[in-house]
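Apart from one protein chain that is not included, each protein chain of the complex appears where it belongs.
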Amino acid sequence: MIGEISHFLSLSAALLLSLVLIFNLFFFFNKIHQNQLTLSTRLFNQACWLVFISFGMYVYLAISDDFSIAYIASHSNSQLPAFYKVTSIWSAHEGSMFLWIVFLTAWSILFINSLDKKHPLKKLTLLMLSLIILGFLLFLLLTSNPFERILPFGVLEGADINPVLQDPALAIHPPMLYLGYAGFVISFSFITAYLLNGNFELQWEQDIKNWSFMAWIFLTIGITLGSWWAYYELGWGGYWFWDPVENVALMPWLAATAFIHSLFASSKSNVLKTWTMFLGILIFALSLFGAFIVRSGIIDSVHSFANDPERGLYLLSFSGLITLLALTIFAYRLPLLNSSKLVVTGSKESFLSMNNILMVTSIFSIFLGVTYPLIIESISGEKVSIGPPYYNTIFAPLILIAAIFIMLSVDALWQRSMTLKTLFITMVAPTMASLLSIYLIWQATNIFSILAYIGIFSGSLILFSYLFRTINKKFINKGSAIAHVGLGLLFFAVSMNSILSYEKNLNLAPGQSISVNESVQNFSFKDIRVFKASNHDVISAQVLLLQDGKEISLNPQKRKYATRGQITSESAIHASVLKDTYLTIGDQLENGSWTFSLKINYFIKWIWFSAALMVFGILLTIFKKKPS
Amino acid sequence: MNQSLRLLIVILPILILVFFAKVLLLDEDIKFSNFESKNFPAFELNDLNGDPVKALSLDGIKLVNVWASWCITCLVEHPFLTKLGEKNIQIIGLNYKDSDFKANAWLEKYGNPYLFSIYDPRGDLAFDLGVTGAPESYLIVNNQIVGHIQGEMNQTKWETIFLPLITKAKQGS
Partner (left out) sequence: MLQVRKNRLWKLVTILFLSAGGISLILFSLNSKLDLFYTPSEMLQADIKSGYRIKLGGMVKNGSVKRDGTIIRFLVTDFIKEVPVIFEGVPPDLFKEDSGVVILGHFLNGTFEAEEIFAKHDENYMPPELTIDEAKL
């Protein structure tokens, strides 16, 4: 019963949104102007509320174990804690699509109602948002219906969520990510509305600035959570694999980063407006593209959703339509948009302008990496894959250039060239310091990898440049400084991690110990225990390490889940400031001994910390009080 | 210069769209082997009633459907299989890694769309067929495997994947 009502509410929401569009079309052709906006806004708001209530009911269905709903039966189980019953909703395609729509709706209703009713762009923005939400609702209801029933009686017990998905980080990762992707529908719609409207005297940047920053924050958190989860859960000790699914999240992030920088130039100095508009459209277009890639099955990846060409085709057409709509208006209005101001070489604007080019180049490189296998396969039938070697090679020079830009542009002036003197001073000290760091690291570790050293150099360049500015008591915009320091730290930590980390595979019987190397002086496999937990059996190894003079106790486990019989391993991680000691238990051999994989991962904590810094820096920017 | 840039902004996405549409439409789910024109593997198993399955007659057009009582998605595709059976499509079940007691109870409860079901508790025949899970369906024409669907069988997949193969087979004979 509740399932039917929930389904009905979603259908009604779609209906109301269609009405918004139809009425406005009618009004347009019949030149009726009174109360048009009030009516549209009311219908829109009500449609949004229907979506929320519908989803709320769906959550209730999941919590109350309604296994007559096929999706809930396939992904949940009565034995799951309530929290995971809820999070199971977005563990697969239909439910996560529903969540994505809820977030689109949430951002939209908040934004539309934040606009003053006299705001010239309110109506057009509302129409764009209605169109987009309607499209996704129809996609959900027609091709990926989460409300489908198992007839005639349903099943008595759910299939259980994959135990690997019963994890707090993984449960929160999609909502954060979707909040990020969905948030950029605002800049997309607002800018398109601006272009349609045609009055280019209007200022538009301020209206979407903070909304875009907020969306950027969610996107960053979402990507970081995914990376963090992959690190501690997958047992490989890796945190980024340049997997297509990861790449399609990174592309909007790069576009969003470029956008917020370009927005800065555009509102402060009235240049780069065209770029900013283009980027604002690009972010959401890339988010849509990402959704398409992940859900259509076109790309084979270790974590893509199930194949379904029909869904893929719908998503492709819809995303393509929306994007083309925006881009066509943009292209059409382009001649009218060109600002008369010239960008002075060596000014802050010029760096921001070059940064846009840099970001777009990065996005293009990733896009090429993602599509190249498809191109090759359709031409020669050969199956190839593009992996870390390609991306590392491409990104090394890109991050170097980014670091140089950051170093130079912080001191750059608006609308004026930097003096050669400033240029020299800004460059010399950090460059020298960074080269010295490279030299010291090389001497200390005796490892040389050109790509990694480019990364270390880039990171150091940024860090030292801010250090010297602080020492010289120069003015720094705190939010931006913290965010950039975070980025520099990220470059540094990732590169150090790649040259210093190592792995040792061991084979020991319970009671045995071994000396691994100078750092891990003693590895002692004390005991192995078997016991039962709530919905799984556990095999737990007790290992005592003597590492760098300290005793560390680690308990890697293997778990067998009752409902699926699936076996997962939980790695034991001891995280200290400089490195993570990461232990995974393998299999038992015929002679009773066990295999272990011991990984020492350096600077991992710094990677998470750098993401936190970036988010914190942007938060400061949003909430900083304007000087009166 | 400006004119061509404007055109590029619109044309480029269109080209990308067309490319992906093409890839999507031509994408065949190639998984690990070429099943087309492969002989149905030999086997020695019983059916769900305990009787040995004799020389399985796979002449003509038959559907072999991999199912199990523990498989939720099989329940979802079940009404469609029933409908196919009513249309005189011959379906043979392959009961995969199941208990015969549970399997028979399941058929009793939900209805039996199969001519009979091969009982494969250890998954021997399934392994030879290359089954990766349930449900899965194979289209057999004159003892040759000509089509394969992984996951739920539904109207759309039937129409787009199996039906053309059936039409082709009928024209051939």
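Each chain gets a letter, A and B, in the order it is written, and its residues are counted from 1.
Just so it is clear, a residue touches a chain if its C-beta (ideal position, glycine included) is under 8 Å from a C-beta of that chain, and two chains touch if they have at least 3 such contacts.
Since we're looking at a predicted model, the values are computed, not measured.
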> What shown chains does the left-out chain touch?
Replying inline: A, B
> Where the complex has a chain not shown, which of A:44, A:314 or A:596 is the residue touching it?
Replying inline: A:596
>> Using the document's definition of touch, tell me which of B:96, B:119 or B:162 contacts the absent chain.
In response: B:96
>> Using the document's definition of touch, tell me which of A:24, A:40, A:91 or A:287 contacts the absent chain.
In response: A:91
>> Please output the residues of subunit A touching the missing chain, sorted low to high.
In response: 91-93, 155-157, 159-160, 162, 164, 234-236, 300, 302-306, 345, 361, 365, 368-369, 372-373, 376, 382-387, 389-390, 393-394, 397, 503, 505-507, 563-569, 584-587, 589-590, 593, 595-597
> So that we can see where the missing chain sits, which residues of subunit B does it touch?
Replying inline: 31-34, 68-73, 96-97, 102, 105, 123, 127-128, 130, 132-134, 150-151
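Assume only the chains that are shown with their structure count from here on.
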> Mind pulling up the subunit B residues that touch subunit A in the complex?
Replying inline: 2, 5-7, 9-10, 13-14, 17, 19-27, 29, 72-73, 75-76, 79, 151, 156
>> Quick check on the complex: what are the subunit A residues that touch subunit B?
In response: 70, 73-74, 148, 150-151, 155, 159, 278, 285, 292, 296-298, 306-307, 309-310, 312-313, 316-317, 320, 323-324, 327-328, 330-332, 334-335, 371, 374-375, 377-378
